[in-house]
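Note that one protein chain is taken out, while the other chains of the complex remain in position.
Up next is subunit A:
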């Protein structure tokens, strides 16, 4: 989840002071070109080439073969499941993210910094561990395994497990976007709304939410990209049952392992396309609403 550093939008439009002939930060031309060249070469090799490779492989046997691979019922199920999982996980994380950010930004309570640290846990822990946690909790030999079996509830190797794992790994996105922004905005506007007669809910709808809407959208975008693309945690809890518990990333792996390269890369191209759309939307948001977002970009 690398994030590009944003340009300082606040300085936009301010004319640059006349540059002295050799500023201390100027490099010799050779150094400059070597540095730029290295950066561009790296970008090409590790980002652009693989992206091109995905689409090239997907289209190797022509457009018809590319679209034919989406006719595969297992692939269709995988796409459907991925959309379903994202449709459940993302809204839940929006609710959680707003609640957590609200609690952190507007109230003081014991253990607040610990709470903020825990929000970041899914970022720092390996996705495989994230998946394993749920197996240990809800698997056949897990903590709640006996109870779940007795009541015939399937979580691991079923859709609920995938949803849980996805919620877990996308946990921080919305909250982390909102917390710094809400903290900076403080509670004065909310209090003003209350003194003017607004109810708590009305205040939330007319003051709090509009003030964070772009950061919220930004968080949703990132959470959605991750929810659809998550492999590790989902792989552990899924069980890889075709047509039932395979999401798109898992389907890519299965097809690839079966030497169905066109099918594998066709599905991969959808994920890559999602990434590109996310990237463009993110860039648009940053360009248009950079002022409201910039403050939230201290974290990696």
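Going forward, a contact is a pair of C-beta atoms (placed from the backbone, for glycine too) under 8 Å apart; a residue touches a chain by one contact, two chains touch by 3 or more; residues count from 1.
In this section, contacts and distances are computed from a predicted model.
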Q.
Tell me the UniProt protein name of the chain this structure doesn't show, selecting from "Sulfate/molybdate ABC transporter ATP-binding protein", "FtsX-like permease family protein", "non-specific serine/threonine protein kinase" or "3-isopropylmalate dehydratase large subunit".
A. "Sulfate/molybdate ABC transporter ATP-binding protein"
Q: Quick one: say which of A:57, A:74, A:120 or A:189 touches the chain that got left out.
A: A:189
Q | Contact partner of the left-out chain, one of A:198, A:244 or A:285 | A | A:198
**Q.** On subunit A, residues whose C-beta touches the chain left out of the figure
**A.** 188-189, 191-199, 202, 206-207, 210-211
